[in-house]
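Only a single protein chain was left out; the remaining protein chains are all shown in position.
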Amino acid sequence: MTYLFWAFAAVWAGVFLYLYGLVRRSRLLEQQVEDLVRQRGPAGGGTGASAGEAPGAEERVGAPRP
Amino acid sequence: MELRSRELVTSMGLVGLLALVIQGVAAAGAPQAAEALAPAVLWVTVSFAATLGLARSQALEQEYQAGSAVLLAPVDRSTVYLAKCAAHTVVVVALQVLVVAGASVLVSPEIGRHAALLAPPLLLGAVGFAVVGTLLSALALTTRLREVVLPILLLPIVLPVVIASGAAVAQVLAGARLASLGGPLRFLVAYDVLFLVLGAWLYEYAVEE
Partner (left out) sequence: MPRPPGRRIPARSSDEPLAWILFALMVLALYGAFLFAERERVMGDIQRIFYVHLPLAWVGFVAFGHACWASIRYLATGRREWDVVSASAAEVGVLFATLVIITGSLWARPVWGTWWTWDPQLTTYLILWFIYVGYLVLRAAAGDDPRQARVAAVFAIVGFADVPLVWLSARYLRALSPVIFTSHSLGLAPSMAWALAAGLAAWSLFYVVLVRVRIRLGLVEAVVARAADGREAAP
């Protein structure tokens, strides 16, 4: 039945749209982090934590999708 | 406070009556349907007018700085909340009286005939509305969006009241006696109690600086 098809299609479309949204947000975040790192330069000891933490998070954020 | 309440009820009442007029006019072609839809008409009118009223009430309070004065008083926040609920209940009930009277004239005389039996579901509904509305209007006013956001917040939460009370009203208009209204009325009581307690607990989080 076409309704059945559309129902499942809607579910998967919705899921992938949301995931795509998340990926875009994390790319934006990556950009922000890069900007921050560039601005602070090598001197920021405190930023070392966020700069080191964030790219790692970016990798992981992308990873769970098989 | 009293003066404010009077001008509030007046403007709310006018909005309510105008809403009734619009609905009456729109349904003029089908008087039978209008009668059947009476619970919907009553509650739509009351909901929207009351929401407006609650929003304005909170806004007025802020304007006159009455809110902060009350909060500075050495009184428990929950008491403030309960007092406000009581005041708002009175306002909503006044609105309901106006709407029922108006609806008797503009929509169907049946409404007026059953007014006595309509009182319990409407009253319990008013309490529910006021209890939730007091908390949520305090919330709404602290946000950037202010009163505009109150309908979005209030109406979904208050829906069970509208459903239960509306069902009871429909039964009354169909000729039911008080005894058979037990289900919806008990539900309304439970709702009122639950949100009264919840509201009293959460109110201080809603208004703290």
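Chains here go by letter, A and B, matching the order in which they are written, and residues are numbered from 1 within each.
In this text, a contact is a pair of C-beta atoms (placed from the backbone, for glycine too) under 8 Å apart; a residue touches a chain by one contact, two chains touch by 3 or more.
Everything numeric in this text was worked out from a predicted model, so none of it was measured.
K.L.:
If the hidden chain were put back, which of B:Ala59, B:Val97 or B:Leu202 would touch it?
P.N.:
Of all options in B:Ala59, B:Val97 or B:Leu202, contact with the hidden chain holds for B:Leu202.
K.L.:
Of the residues B:Leu20, B:Ala55, B:Leu117 or B:Ala164, which one touches the chain left out of the display?
P.N.:
B:Ala164
K.L.:
Give me the chain A residues in contact with the hidden chain, please.
P.N.:
Touching the chain left out of view, chain A contributes residues 1, 3-4, 6-8, 10-11, 14-15, 18-19, 22, 25-26, 29, 32-33, 36, 39-40, 46-47, 49-50, 53-54, 56-57, 60-61, 63-66.
K.L.:
What does the interface between chain B and the hidden chain look like in terms of residue numbers?
P.N.:
Within chain B, the residues that touch the unshown chain are 39, 132, 135-136, 139, 142-145, 149, 152-153, 155-157, 159-161, 163-164, 166-167, 170-171, 183-184, 187, 191, 194-195, 198, 202, 205-206, 208-209.
As a convention for this text, only the chains that are shown with their structure count from here on.
K.L.:
When the C-alpha atoms of chain A and chain B are each averaged to a single point, how far apart are the two points in Å?
P.N.:
Computed from C-alpha means, the inter-chain centre distance equals 44 Å.
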